[in-house]
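A single protein chain has been omitted from the complex, and every remaining protein chain is retained in its original position.
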Amino acid sequence: MNKTRKNDLIMFFCGAVVFLLLHALMETEIIGPFWQLNIILACINIILAVSLNLINGFTGQFSIGHAGFMAIGAYVSAIMTVKQGLPFIIAILAAFIAAAALGFVIGVPTLRLSGDYLAIATLGLSEIIRVCILNTPYVGGASGFMGIPHLTNFPWAFGLMFLTVYLIKNIVNSAHGRALIAVRENELAAETMGIDAAKYKTLAFTIGAGFAGLGGALFSHYFYLAHPSSFTFMRSFDILTMVVLGGLGSISGSIIGAVILVFVSAALADFPEWRMIIYAVTLIVLMIFRPQGLLGNKELSEKMLGLLRKGGIRRDAA
Amino acid sequence: MDSSSFLSQFIQQMINGISLGSIYALIALGYTMVYGILKLINFAHGDIYMLGAYAGFFAAAVLRLSFLPSLLFAMLAAALAGMVIERLAYRPLRRAPRITALITAIGVSFFLDYTLILFVSPQPRTFPAIFESEIYRFYGIIINSQQILIFAVSLLLMAFLTYIVQHTKVGKAMRAVSYDTDTARLMGVNVDKVISWTFALGSALAAAAGVLVGIYYNSIDPLMGMMPGIKAFVAAVLGGIGIIPGAMAGGLILGVVEAMASGFLSSTFRDAVAFSILILILLFKPSGLLGKNTREKV
Partner (left out) sequence: MLLKTDALSIKFGGLTALDDLNLKIHSGELVGLIGPNGAGKTTVFNLLTGVYSPSGGNIFLSGKSLKGLKPFQVTQSGIARTFQNIRLFSELSVLDNVKIAHNYHLSCSLAESVLRAGRYFPEEEDVERESAKLLEIFNLKDKMHETAKNLPYGEQRRLEIARALATRPSLLLLDEPAAGMNPQETNDLTKMIRWIRGEFALTVLLIEHDMRLVMDLCERIYVLEYGITIAQGAPEKIRRDPRVIEAYLGEEVPDAPH
């Protein structure tokens, strides 16, 4: 059997074990409602962080508008289940497609911009999306979209999280993924290798947006409600922080980043006034002392294997 | 709407827009100066504006100072805060990738907001009436004396800044550093000092904006800096980031367009209009209204 297929099997096995373990603990109420909520939130945040990492970490584009696509997913899925009475799975697909389509439409013109300009444009676009939702009475306007059925449960959240991670990992490890990374490393050199940089940037942006939509669908169907104030640029910053904390260009890093942030904020839930301060200080200190994030652009398994095999840190990301 | 009431509505919104735009311009100046030198979107700049408003509040409500001393107090306090932030948070990252510095700036922004909330609570405060509001009416158009104050103070400060940048030694050093940091250093410019000065000046202007807004709206709160901060950045991009007159023009244009949008459309669309302008300018003239296009050397 070839090595990649074997790794896939290991990943499926680990995923299944973690799922069954957590599920059993929840069913027996060893994990109470508070931590259940946080575990589901972690799953949603992993989806958001990994998908943003595809854009920011692997393709080297600088988007801080992920909340906008999440909002689209949250609202489109809610329209599907509440107004159209369609099943959840259709709503999720619709959320993915709608967010991806919008990502494509937005990506084509804006991805010509680079660096800070792209960042501020994506931030602006996500605010425009939010203001448009705010002004649409059909979806509840400023008071939010209420009465959304509580359809997101642990199996849904974990299953879709796992699927997202698996699919994005596969993209990154294919020829298409190499093209994305080439664009990140040196756009002109990538073009000189025959890679259509504009196409690949749009591709990453579209797929990333789609998965953000998926995360949004899970989000609104967990909290009974989709409200414009849930999708401000603060949310985008939050997702960006997870990605950078874990390491740009590392999928396992994004997973770790998302889990850490969710649990740190859960642990500080009793000290709300200190929560954001600690969060902010952590961010600043991390950027000053370990700007590449916890894992740099390496994957966890690779690094651990390297440590075991060679008995030391194989490559240091300076 | 008949034509005369349209005209008066137009002029009214123009006046509102100019005073709002002056505020944006004052904040945008700090953004643009910092960006011009460090290529950093200082997301914490909006929070310096908020900090300035609170410093003004402290001077007026606690120290019972009048308008001008309060304004100066706030500007001085913010200048100090700006320099400290630069020294502690941004200086260690001078050579780091830009995303690192940007995320640090976001961190600083959160830190300022929530530390202040810890001390003063998230509740809005009523800003003391240190400048009387008088209403003047001409042919159905209302002008508030505070609007005139905002415009006059902004104009004065901008003139002052222009003088500093164009005619003083520090100003020359600032221009040199923003043009080419390494060469400026080789020419004996103390780059760290110049960057400190830039933060001080930018922060002082933002603080002045904070105090003026406090006077105008009577109310300040710890999260007041978020939106105006980002809007001011839009204004800076609109005028051409790194260009001082660009920030002034961008701020005024943005203020007027927003006022028109809320006057003629709906106030809820105001933010969308601002960001739409941003997108359009980025797509069609990313270097801004007053900027020059550059090309990468291959």
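When the chains are written out, they are named A and B in that same order, and each has its own residue count from 1.
The rule is simple: contacts are C-beta pairs under 8 Å (C-beta built on N, C-alpha and C of every residue); 3 or more make two chains touch, one makes a residue touch a chain.
Only a predicted model underlies this, so the values are computations on that prediction, with no experimental measurement involved.
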item	value
Option from A:H23, A:R112 or A:H176 whose C-beta touches the chain left out	A:H176
Chain not shown: contacting residue from A:A99, A:I195 or A:I256	A:I195
Touching residues (missing chain, whole complex) on subunit A	2, 4-5, 8, 167, 170-171, 174-179, 181-182, 185-186, 188-197, 203, 297, 315
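In the analysis below, only the chains that are shown with their structure count from here on.
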item	value
Distance from subunit B to subunit A - Cα centre to Cα centre, in angstrom	32
Residues of subunit A defined as touching subunit B within the complex	56, 62, 109-110, 112-113, 115-117, 119-121, 123-125, 127-128, 131-132, 134-135, 142, 188, 233, 237, 240-241, 244, 248, 273-277, 279-284, 287-288, 291
Complex interface listing, subunit B residues touching subunit A	39, 41, 89, 92-93, 96-104, 106-111, 113-115, 117-118, 230, 233-234, 237, 266, 268-269, 271-272, 274-276, 278-279, 282-283, 286, 296, 298
